[in-house]
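One protein chain is absent from this view; the other protein chains keep their places.
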Amino acid sequence: MKRTMVSKQSVKRRSSVSGAPQLIEDLVAANRILAAQGVLDGFGHVSVRHDRHPARYIMSRARAPELVTADDLMEYDLDSNPRDARGRSMYLERFIHGEIYKVRPDVNAVVHHHSPSVIPFGVTPMPLRPLYHVSAFLGDGAPVFEIRNAGGMTDMLVRTPALGRALAQSLGGKPAALMRGHGAVVVGPSLPVTVGRSIYMAINATLQAQAMALGNVAYLDLEEARLAGTHEAMGFERSWELWKRKAPK
Amino acid sequence: MKRTMVSKQSVKRRSSVSGAPQLIEDLVAANRILAAQGVLDGFGHVSVRHDRHPARYIMSRARAPELVTADDLMEYDLDSNPRDARGRSMYLERFIHGEIYKVRPDVNAVVHHHSPSVIPFGVTPMPLRPLYHVSAFLGDGAPVFEIRNAGGMTDMLVRTPALGRALAQSLGGKPAALMRGHGAVVVGPSLPVTVGRSIYMAINATLQAQAMALGNVAYLDLEEARLAGTHEAMGFERSWELWKRKAPK
Amino acid sequence: MKRTMVSKQSVKRRSSVSGAPQLIEDLVAANRILAAQGVLDGFGHVSVRHDRHPARYIMSRARAPELVTADDLMEYDLDSNPRDARGRSMYLERFIHGEIYKVRPDVNAVVHHHSPSVIPFGVTPMPLRPLYHVSAFLGDGAPVFEIRNAGGMTDMLVRTPALGRALAQSLGGKPAALMRGHGAVVVGPSLPVTVGRSIYMAINATLQAQAMALGNVAYLDLEEARLAGTHEAMGFERSWELWKRKAPK
Partner (left out) sequence: MKRTMVSKQSVKRRSSVSGAPQLIEDLVAANRILAAQGVLDGFGHVSVRHDRHPARYIMSRARAPELVTADDLMEYDLDSNPRDARGRSMYLERFIHGEIYKVRPDVNAVVHHHSPSVIPFGVTPMPLRPLYHVSAFLGDGAPVFEIRNAGGMTDMLVRTPALGRALAQSLGGKPAALMRGHGAVVVGPSLPVTVGRSIYMAINATLQAQAMALGNVAYLDLEEARLAGTHEAMGFERSWELWKRKAPK
């Protein structure tokens, strides 16, 4: 976990990750989209499972997502060991990604974010539930990962394989989990869907708090959430075109 | 309802819709204005009644509104059948538009949006009412369309003529209705007025929630709302010039 | 009050208002600053008392403030009659300005705005009071103008001299008044101070609502407000340089 720096020269070389060009382009776009949409700021990260090697994932070196380029991408095995680190610094919490990919073969993309609007739902007993069809993926609510149960008093970071496994266990088969005093993790079958879920998870959190202040809230019925989920991919693909255009180059 | 894709080439051709050039320009502007003002994001749509054929309306192919150009526009009959689809994908919920134009001859423009601030008012018993003269059109409150009454457990989309009719019935003779767990529909005699109503419906929702937290709220009297409505068109025409300038080209 | 339009050509001529060039430049800047800072949108207006003729004021023709240029400016007498209308459309509510200038010789600039955050304070019994030194001008609270007391059921607009006089009476000797179901009016000895008061009136409203939700609020003592007011002009002059730079040209 030692954080070493490397000369700028060496990382300016073209990324050596072996994923398909489209996947690389989409992962860079995902970093910039999540920053442009306010889900990520200087912190948080997004990864994608390798298209030809399902036991690997691709993610940036430790860098603010908005600045990530293809040159910053690195390949990891599912124990979150880099395949070619060349001294580049790595996200301390990369175990979030590896441990989820291990137990969730349906998952091809993972976002870890600290989006402000979800933080309150991680520190209060109030469950985060879907207010409208765009956040239908929240189903009957997002589970909350309590790091104290897994690691006692910590620095709050998921910085070991054991903590990563505990988080993956809290997540279970769901698309999103809150992390108490920290943020959230969102997963999905593709980058556009996982990015879309991250964006609307944050919006839903804001709206749920507002609705609760107005009166008794009618959440999506579980069956409505399930049915609305069937057109989720189509919807987020349409938005993806827009998000890419609006993200900084 | 099958969603098919078509080569980019074919849609890049100049729009074949037959509306007046000014109407086409205003409809494209309305798409971009509503995105720039935060009423629409990747979802939602705006249509206009054909200027020479009142039994037709014009709306974009299925696309994020901020990206819509004249090339994307299509003509529909009031059963929401396209007159010249050329394989282009269509909004699943176009029946919202057709069914309202059928029963509301006074209506020349329709916006369907998911503006965040109105969502809480669709899922709680609290009626949305006008706080100030700019949202006078809300009169004695916006009705709420409960899709469960019309379709039981659904995917929440108004994706059939029957659901479109049920929504039009909930709307009645009003300028706006909320849709539970979904968004809202706004109508009006022209694009500037309908766009203006959409923008201030969203602002009013935010302000009403804030006012309710402060104490007992004095809403516009119905007679004040009616009188204020008489200068609505003039006001939104003045804003239209500004909104157009600020919308992305 | 008939609203007539005029060919673009005729208004493109250089403004014939006779104020000092610096005053003209500052008034145009004030329009754009208030829009850039979110106090004005398509509605609202700002005026300045003529520097050589205290019985006149200068204000734009009826136009969205963000678009106002020197060409749009017109001169009015204190009965709000234009000195050289040339068919240009005028703000219906110009009487707000004229009637205040009549009874407040200390006032050299007037802003009428609908800034969202102040609306809730105009429609609830909760008085708007200063939370911190930058909004010290609010003193012991902003009075609320209830148009029903002056005009019964109206379209909510201050569109007659009588309504303007009633508003000026509600304002009294204060720097700002709320208008129920409408917006606010802010006055001051100069454009920078009046613009600054408008901006921080809106911020204070947002903060006061937030503070009230947290617990018992300690407002500025009246004596603290009075003392803090002594460096108001210096502070807003410093901000003015920044606001001008950030306003659209």
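Letters A, B and C mark the chains in the order given here, with residues in each chain numbered from 1 onward.
In this section, a residue touches a chain if its C-beta (ideal position, glycine included) is under 8 Å from a C-beta of that chain, and two chains touch if they have at least 3 such contacts.
Bear in mind that the values here come from a model prediction, so they are computed numbers and not experimental data.
Would you mind listing the shown chains in contact with the chain that isn't displayed?
A, C
Touching the hidden chain in the complete assembly: which of A:154, A:216 or A:230 does that?
A:154
With respect to the chain omitted from the figure, which of C:18, C:89 or C:239 is a touching residue?
C:239
Please identify, in ascending order, the residues of subunit C that touch the omitted chain?
131-134, 136, 203, 206-207, 210-211, 213-221, 223-224, 227-228, 230-231, 234-236, 238-239, 241-243, 245-246
List the residues of subunit A that touch the chain left out of this view.
3, 41-43, 62-64, 66-67, 92, 114, 116-117, 119-126, 148, 153-157, 180-183, 209, 212-213
FYI, only the chains that are shown with their structure count from here on.
Write the angle of the rotation needed to overlay subunit B on subunit C, where the fit uses Cα atoms and the result is rounded to the nearest 5°.
90
Suppose each chain is reduced to the average of its Cα coordinates; what separation in Å results between subunit B and subunit C?
Spacing between the chain centres: roughly 33 Å.
Just the number, please: Cα centre separation of subunit A and subunit C in whole Å.
Using C-alpha averages as centres, the distance is 46 Å.
Using the touch definition from the top, which residues of subunit B touch two or more other chains?
Expected reply: 213.
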